[in-house]
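Missing here is one protein chain; the remaining ones are kept as they sit in the complex.
For reference, chains read A and B in written order, and residue numbers begin at 1 within each chain.
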Amino acid sequence: MPEDAPNPATHDIGGAARFRCTPVEPDDEAPPDAFGKRVDALRQLLAQRGLMTVDELRRGVEAIPEAEYHALGYYERWLRSISGLMLEKGVVKAEDLRP
Amino acid sequence: MTSYTAHFTPGTRIRVKADYPETRGPCHIRTPHYLRGREGVVERPLGAFRNPEDLAFARPAATIPLYHVRFDQKGIWNEGEAGDTVLVELYEHWLEPAA
Partner (left out) sequence: MAHAPHPENVALLARFTAALAAAGLVTEDQIAEQIARTDRASPRIGAAMVARAWTDAGYHALMLKDGSAAAEAMGISMVGAPPLGVLADAPGLHHLVVCTLCSCYPRAVLGYPPHWYKSAAYRARAVRDPRGVLAEWGTTLPEATQIRVVDSTADYRWMVLPTRPEGTAGWDEARLAALVTRDVLVGTRLPTA
């Protein structure tokens, strides 16, 4: 990477200096809770129905603004991506998702 | 759609393009920022896969050869132990022969 390289994207954190002193916690297992498992199942079902690819899932996750990216849990990011994709494709409507 | 032929054989010295598509608008790329412009060695071909940069936007995607490419860690970070390496899957359109 040249000295004058532009900054990496939010998700592109291999080697990122800001995490150098953050410990990795081997005991932090945290298997997915019911929320996470449900989001994961929806992702798989929508992929099986040809409505999305893993690449689109990733693109949707990468589009989350940086502050939120790190504040949201893993499966919260997925939900944000998947629901956004289905909105984009007209599978669901904005009013379906609004509180 | 462009079609690609596998050009690189194991042992070939390559350079990862110093390109930064993330500065040009929405995109999805699988070449980590820390490898842009770096030189490495082709470990082995891994077959060919549809280009994630297009799949991520549900666009028609060409099938592109994928390689396992090995890089010296010290060459990337200027720290760490000599002999330690990183092995990364990279698509052929990101690679050029090292000068």
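Criterion: a residue touches a chain if its C-beta (ideal position, glycine included) is under 8 Å from a C-beta of that chain, and two chains touch if they have at least 3 such contacts.
Because the structure is predicted, anything quoted here is derived from the model rather than measured.
Residues 30-32, 34, 46-47, 49, 52, 66, 70, 73, 76-77, 79-81, 83-91 are the ones on chain B that touch the missing chain.
The chain not displayed touches chain A at residues 11-16, 18-20, 22-26, 28-33, 35-42, 44-49, 51, 54, 58, 61, 70, 72-76, 79-80, 82-83, 86, 91-93, 96-99.
One rule holds for everything that comes next: only the chains that are shown with their structure count from here on.
Centre to centre, using the average C-alpha position, chain A and chain B are separated by 23 Å.
Only residues 18, 20, 22-23, 26, 28, 32-38, 52, 55-58, 76-77 of chain B touch chain A when the two sit together in their complex. Partner chain B is touched in their complex by these residues of chain A: 1-2, 5-6, 8-9, 12, 14-15, 53, 55-56, 58-59, 62-63, 89.
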